[in-house]
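The structure appears right after this line, and notes come after that.
A single protein chain has been omitted; all remaining protein chains appear in their positions.
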Amino acid sequence: MARLTRDEVLKKADALKNWGKWGPDDELGVLNYITPEDIVNAARLVKKGKVFRLGLNLDENGPQRGIFGGRWNPMHQMLATGTDAVAGKHDVTPGLRYADDAINLPTQAATQWDALSHVFLVDKMWNGYPATLVDMRGAHKNGIEKFASKMVGRGVLLDVARWKGVACLADGYGITVADLDATARAQGVTVKRADFVIIRTGQMEDRLARGEWGGYAGGDAPGLAFETVDWIHAKQIAGRLADQSPGHQVAARRARVV
Amino acid sequence: MARLTRDEVLKKADALKNWGKWGPDDELGVLNYITPEDIVNAARLVKKGKVFRLGLNLDENGPQRGIFGGRWNPMHQMLATGTDAVAGKHDVTPGLRYADDAINLPTQAATQWDALSHVFLVDKMWNGYPATLVDMRGAHKNGIEKFASKMVGRGVLLDVARWKGVACLADGYGITVADLDATARAQGVTVKRADFVIIRTGQMEDRLARGEWGGYAGGDAPGLAFETVDWIHAKQIAGRLADQSPGHQVAARRARVV
Amino acid sequence: MARLTRDEVLKKADALKNWGKWGPDDELGVLNYITPEDIVNAARLVKKGKVFRLGLNLDENGPQRGIFGGRWNPMHQMLATGTDAVAGKHDVTPGLRYADDAINLPTQAATQWDALSHVFLVDKMWNGYPATLVDMRGAHKNGIEKFASKMVGRGVLLDVARWKGVACLADGYGITVADLDATARAQGVTVKRADFVIIRTGQMEDRLARGEWGGYAGGDAPGLAFETVDWIHAKQIAGRLADQSPGHQVAARRARVV
Partner (left out) sequence: MARLTRDEVLKKADALKNWGKWGPDDELGVLNYITPEDIVNAARLVKKGKVFRLGLNLDENGPQRGIFGGRWNPMHQMLATGTDAVAGKHDVTPGLRYADDAINLPTQAATQWDALSHVFLVDKMWNGYPATLVDMRGAHKNGIEKFASKMVGRGVLLDVARWKGVACLADGYGITVADLDATARAQGVTVKRADFVIIRTGQMEDRLARGEWGGYAGGDAPGLAFETVDWIHAKQIAGRLADQSPGHQVAARRARVV
């Protein structure tokens, strides 16, 4: 497999980027693909009423180990405990005994969703806003709060690991368009405009089972190969998720950019 | 209105508590009322595909002002900025320019859901677990993580403020069973087993409009009167929410406990 | 009193700045004035063995109220308590029962010493280093850690409030060179090269007595008038401290810069 050049990446970004497509003030991007009718249709698909939790615990034993960017695992701190309560420490307010706590976490802890302000293309973020609009006061454009009522739609799980017949794809494996299409076909689903596509590589379960995260938060990871960006673009999906943590589904290829 | 005595509260707690109903090891409580069929039925009710955001921003200008329990508003801290990126500070990893951030917040910040380990009855928490099972290492029973895949069902908004014809119920107003029933009737809805009942008092919008939280995080608040605990118990609902922050919907009455 | 212009400030900065005086790589500034002999002489002045604490408590009721720069008061969080210990929670390690805690504070909390990287002159910091050397990874030049073994010398208290016969100088009062000289004369001390000069305005005691910080962390404050910068420069002192919090001893005048 030939190495990818920085030039190829920039060219592809230029070819596919949707900047301006929903107007110069947009901060939603491909979430704009979702229509109210899509949501109604998605709701109709609920057949069994089974609920699956996709996220990791917010946990001090989580995958962030300082590998990248000074991130840390969620820190849990108590503000009021039952031991204090039973020792009578809360009884200044008669009848009120309680527990209380706090968390301190990087927004990239555990499972999370990247805002459109997370990654820059040279000196710009999504829709062409200057990257400098993210300063010490936060993201003045493309903040994640813009998505608060927009993350609703049809989810499609593409279980690539199962289709490949493995518990977990190998670190650095690049999932191809052929893999995606074959997996969808085998499952009898069609990826449509406005879908949230969930890629299962098996890595999260593998690491949880081992009790050891290794390079999960910043090393190589199985994920979507570079070629899939055309597929994603053409499908007009609303989002893609995976069970590997970096969020960057082309981790292995990225390392090969020269 | 007669003052409520501590004895009355304890008696009522004793009469209504569901401890043991789902076995001695249960940590879900009334969420057990929800069946998969309820979820299928709830999904079928989606008609317009409109999404409403019920939560407040995680915001340093939020309602927590140190009124109660040493809580604070969410603190937002940057780990990587666009100003740094454009100044070339990220270019040790060629081609990777990004923003990153962190939050530090009490779990009672903004809008939140109380765990069954949050409030104690004398020296026990829900299902009879000893309160001392919440220590400096966290809640060893009834932690909120137990709810991760359980908060799905039918939501019923009871817009009491609208039914009363006011923008916002008065601070300390106790919503009665008659209010709840009349509001439901006027809206043409019936509260059923396993519903999530959302009470609208108007207080959150009022405070947001004023730009001033006042005692929102710990003072008097309009909310469910003490008598409604029988209604809640009998209805077998899965949860109740409100647009006033303390979570304690009988705030005004509580102050009258003698 | 005529208003100060921005141009006058820049001119004065240009006239008095010591950049380059101790070489292009220096990060100590006027602390270079202190010689080992000064320290020996300072030690000889100890006559009574009385110790005075000059700092405020690290306290959640401290002066930082979010007035400036998103700073907060020190947050104190427990990691291990005596209530947990006595409840047997530590006995996994036999015989070890203990308390433990943590603090989260802005470096400008309570009483503190400004690093030479704290304030910029246009786009440079002390000694001419680019301000951009302070990025998300910290201060790559002029960090406070450079002072770790350098803050030792003779301290001279100039009790201006006492000399003026008041408990506390008025907010915004500008202490003049005449005030400083008269106070020193009245006290029988001479300010010398390498001294740490401590100005007492009475404001800290006043606020502690009132139990109310007011604008202490960012409003007007009594402090050294602009004209004293020549005095400070000529005296070659090693540092100046005051019992008012902003650190900026010309707060009132600054507001008058046009």
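Note that the chains are named A, B and C in the order they appear, and that numbering of residues resets to 1 at the start of each chain.
Quick note on the criterion: contacts are C-beta pairs under 8 Å (C-beta built on N, C-alpha and C of every residue); 3 or more make two chains touch, one makes a residue touch a chain.
Not measured: the values here are computed from a predicted model.
Visitor: Which of the visible chains would the unseen chain be in contact with across the whole complex?
Guide: Touched by the chain not displayed, across the whole complex: A, B, C.
Visitor: Which one, C:18, C:32, C:104 or C:236, makes contact with the chain that was left out?
Guide: Touches the omitted chain: C:104.
Visitor: Which residue, C:23, C:49 or C:165, contacts the hidden chain when the whole complex is considered?
Guide: C:49
Visitor: In the full complex, which residues of chain C touch the absent chain?
Guide: 6, 9, 35-40, 43-53, 55, 57, 69-71, 76, 78-83, 85-86, 94-108, 117-120, 122-123, 125, 130-136, 138-139, 145, 148-150, 152, 257
Visitor: Please give every residue of chain A in contact with the chain that is not shown.
Guide: Within chain A, the residues that touch the unshown chain are 60, 66, 70, 72, 75, 78-81, 84, 87, 89, 104, 132, 135-137.
Visitor: When the complex is taken as a whole, what residues of chain B touch the one chain not shown?
Guide: The list for chain B reads 77-79, 81, 83-84, 86-87, 89, 102, 104, 137.
One rule holds in what follows: only the chains that are shown with their structure count from here on.
Visitor: If each chain is a dot and touching chains are joined, what shape do you get: line, ring, star, complete or other?
Guide: complete
Visitor: Counting in whole Å, what is the centre-to-centre distance of chain B and chain C, each centre being its mean C-alpha position?
Guide: 44
Visitor: Rounded to the nearest whole Å, what is the centre-to-centre distance of chain A and chain B, using the mean of the C-alpha atoms as each centre?
Guide: Between these chains, centre-to-centre, one finds 26 Å.
Visitor: Name the residues of chain C that each touch 2 or more other chains.
Guide: Within chain C, the residues that touch at least two other chains are 78-79, 81, 84, 87, 89, 104.
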